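For this view, one protein chain was removed and the others were kept in their places.
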Amino acid sequence: MRVRKTALVAALSSLALLTGCGAADMTKQASPFANAQGAKTVTLSVQSWVGAQANVAVAQYLLEHELGYRVDTVQVDEVPAWDALSQGRVDAILEDWGHPEQEKRYVDDKKTIARGGELGVTGHIGWFVPTYLAKKYPDITNWKNLNKYSHLFRTPESGNKGQLMDGSPSYVTNDKALVKNLKLDYQVVFAGSEAAQITQIKQFAKEKKPFLTYWYAPQWLFEKVPMTEVKLPPYKEGCDAVPEKVACAYPHTPLEKYLNSGFAKNGGKAAAFLKKFQWTTEDQNEVSLMIAEQKMSPEDAAKKWVDSHKSTWKKWLS
Amino acid sequence: MATITANPPRIGLPALLKNRAVHKLLLLAAAAAILVPLADARWASGTWPSALTLDFSEPLAKASDWIIDNRDSHPLFLYFFGHVSNVVVIAVRAVYLTLLAIGWAGVTALGALVAWRVAGVRLALGTAVAFLACGLLGMWVPTMQTLALMVVAVLASVVVGALLGLASGLSDRMDRVLRPVLDTMQVLPAFAYLLPVVLVFGIGVPAAVLATVVYAAPPMARLTALGLRGADKEVLEAVESLGSTARQRLLTARIPLARKELLLGVNQTIMMALSMAVIAAVIGAGGLGDRVYQALASVDVGAALAAGIPIVLLAVVLDRVTGAAGERLGAEPEPRSGLGWLLALAGVVAVAVAGRLAGRLDWPEAWIVNIAEPVNRAVDWMTAHLYSGVPVIGGTADWAGHFTTWVLDPVRDGLQGLPWWSLLLIVAALAWVIGTWRTALTAVLAMAAIGVLGVWKPSLDTLSQVLAAVAVTLVVGFAVGIAAARSDRLERMLRPVLDVFQTMPQFVYLIPVVALFGVGRAPAVAAAIVYALPAVVRITTQGLRQVDPAALEAAGSLGATSWQQLKQVQLPLARPALLLAVNQGLVLVLAVVVIGGLVGGGALGYDVVFGLAQGDLATGLVAGVAIVCLGLMLDRVTQPTERRAKKGA
Partner (left out) sequence: MDTTPVFSVEGLWKVFGPKAERVPADPELTALDPAELRARTGCTAAVRDVSFDVRKGEVFVVMGLSGSGKSTLVRCLTRLIEPTAGTIAIDGEDVRAMDRSRLRELRRHRAAMVFQHFGLLPHRTVLDNVAYGLEIQGMGKAERRERAAAVVAKVGLEGMEQRRPGQLSGGQRQRVGLARALAVDPEVLLFDEPFSALDPMIRRDMQEEVVRLHQEEGRTMVFITHDLQEALKLGDRIALMRDGRVVQLGTPEEIVGSPADDYVREFVRDVPREQVMTVRTAMRRPVGHQDGSGPAVRPEATVSEAIEAVARAGAPARVMDKGRCVGVIDSDTLLGVVAGTEQPAPPGTGQPKEAV
């Protein structure tokens, strides 16, 4: 009857709190759904893209089946996720694309978040055209020629300019500045969500229509719709320092893991496991594709991967 | 009064209206003649003059930083918000753990037996089926999470709403203060509530619950006040004449007399809380909404639907059960109702204990039916065949393209091309002719606030989408509504469809919408139409059906054809309802502007999504406030004489 007892304790303590004694630090309050039924719970943040879902699916599977944890997942956008991580409402973020400002605030100053090491995957953002288009117009993959082909990319949304499709507002993007600074005859159209962007890309690809899109790797969609990157002026350290003046490509970012500091210290096996969790782009894509293309449930996909990659994950548990 | 030969009033009324309208317009024109040249000379520009804008981004960003830095140290947070948040967490947790402890069989039995006691056998069966369906779809735990959050949020909303309603129902001064606030809150889109609570509480369940309470309490407050104020005066007088104290009057007469409204308030609160609990997934509410949201990320309509169906089922069951409970009030009390409850309770305990002994508290995995795959196949097939290349009529993509080029673009460019002061004038004229000078003033101030916030252009972009969506919604909605009002069978067939579309989380149909219409403003408009259409159809049908049957009979006896009856009797008499439909259509369309931002609608909706996603409260809040202002403006411009207490949930 542990549950009853917990409920009773909860009721009593809420009563005590209502009478207004003592301070309550909301940054130390866990999710109400955590640790239900006496199981130890880990709460993972899932970002909206499938790669992140793949990380979480595999971590969740192993935590549940190998370590006996109960795992809750919460989908939050990246920046708010940092805040949630700092508050301990989320225990870990498994894939972060670089948020220097948040890193400084939470990791260095407040020390509420601890670094969890690299994920093992390197991320890269860029502009892409479908490979069938690149084959047809080989010089289209250089930004200098984009204006020449802008008429191909016209849509009702972009009017008489070419359409450069951007995705979720949570993603890092310099595209508006790039279009302006490189003097491109293009209009940035925000799909507003990755789901919308992927759906649109797939529709274009189905009809072999031309399109130019902001996209990132690793991403499972490349397997389904082969795309070729358009070369932008090369990235140099610091060329993206002033957002309005950016005129260079996006960098290659080693993706990082972050843990709530309390969890990193007291999270026991789970924290140790998450710190060691590291895999390759291919691994991630394999799982992503199962989830997104084959529409397997994340759990089934994770199981399939885990069953066939024992050597990889055994290292994480040791 | 309502005779058929409506000729004299029909000539008289427009003439009168015209006179009054002309009068008002002349006055307005005179004012404009003085003010416009002044304004134009000072700030000559087509768009809102930059001299008149205020930049809020700096202070807002600072405030946001301050809150994040001080959340764990400042007394305000430690001793107030911290406790609030803590109580919410503990309460939700307690309910959640209780639900899990009862087990799936126990919860199903509890739901069914409560429904049986308050609403009868049929709804009890429906409730049981709904709960079992949640389990079958593999959504048991998320359903319980949503339910736990809902229970806490609804209880809090009902208490807060009832207290506010009591204050406003008993004190005229409170009523004068509260009424405009509550009225305004009715028209605000749900997303507008998310940012401020996130600012204070951060992502998570406390923020979600509080946003839900803020969203769901106003209808309770309004209806409580309405019930208290609408009580039969003579009954109150009789009670007073017997020498009751004020307290006795309140407890034995006023509150019991308002019980119908109170129950309707609870019903409304539950419906709104449910819709908000889903939307609040964006700020970490967890539960079913989160599952829908996650499925969206992997472009998996099937999975989104699997999480969406339990929401619809919960909504329909809760609506019907509370509705039926309301209808049962005042009927013959069942002689042994205490015994019935006891029986019900015993049944729940028995089932829960049995479930516990059998070790079957969690929904058995073997019983989960996977609907995602067939649904996805169906959606794929549909989009593949409709997207383009349909002979003669073209594909949906072509329609979307034409709609963008021929409707959305001209409207947007037209609005953005108008000088700023002329837009203010148009708003003033419309609001004044339809309403009073007060509504006109509010509308103009709301519009001006948009300019001051510095989001004039994107707001007009959003406005153009809203207008286009409302136009389509009204045309389709009136047509369907009229048809449904004339055919009982059609209405019966429509009812479940409308229920589903009204309660289905909007996230679910985002992907099909994009798959059919591509990315951009057209799909945003489509999503808005899907969302607003049910309410418009409902109000139209109800309005037409409530037309005095005697008037119709009289018209029929004079040999009017059914078309003549519709045109000359039903539509004119249902005018208030139709105006209300316009108003509700606008409010609802505006409510999904943010959703439109997720499919490429851009403008304000995108800014709000951006603000939420990037934690950029300056952008998000300003855009949110602008949406609120647009809402206020549109509501005031179309404010019908009588406002419905209900809000399409």
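Descriptive notes on the structure:
Every chain is named by a letter (A and B) in the order it is written, and numbering of its residues begins at 1.
Just so it is clear, a contact is a pair of C-beta atoms (placed from the backbone, for glycine too) under 8 Å apart; a residue touches a chain by one contact, two chains touch by 3 or more.
The model shown is predicted, which means the values in this text are computed figures rather than measured ones.
Judged over the whole assembly, touch between the missing chain and the shown ones holds for B.
The residue touching the chain not shown here, chosen from B:253, B:372, B:434 or B:569, is B:253.
Considering the full assembly, B:244 is the residue among B:57, B:184, B:244 or B:405 that touches the omitted chain.
In the full complex, the hidden chain is touched by chain B at residues 232, 234-235, 237-245, 248, 252-253, 256-257, 259, 329-333.
Just so we're on the same page, only the chains that are shown with their structure count from here on.
Our note on geometry: chain A versus chain B, Cα centroid distance of 31 Å, whole angstroms. Residues of chain A that touch chain B in their complex: 3-4, 6-7, 10-11, 13-14, 17-18, 20, 23-33, 36-37, 46-50, 53, 72-84, 87, 89, 105, 110, 155-157, 159, 165, 168-170, 189-200, 203, 206-207, 291-292, 295, 297.
Interface residues of chain B facing chain A in the complex, by the touch rule stated above, are 68-69, 71-72, 75, 77-79, 81-83, 85-94, 96-98, 100-101, 145, 148, 198, 201-206, 281, 283-284, 286, 290, 293-294, 296-300, 302-303, 361, 370, 372-373, 376, 383-384, 387-388, 397, 400-402, 404-405, 409, 510-511, 514-515, 518-523, 596-602, 605-606, 609-610, 612-616.
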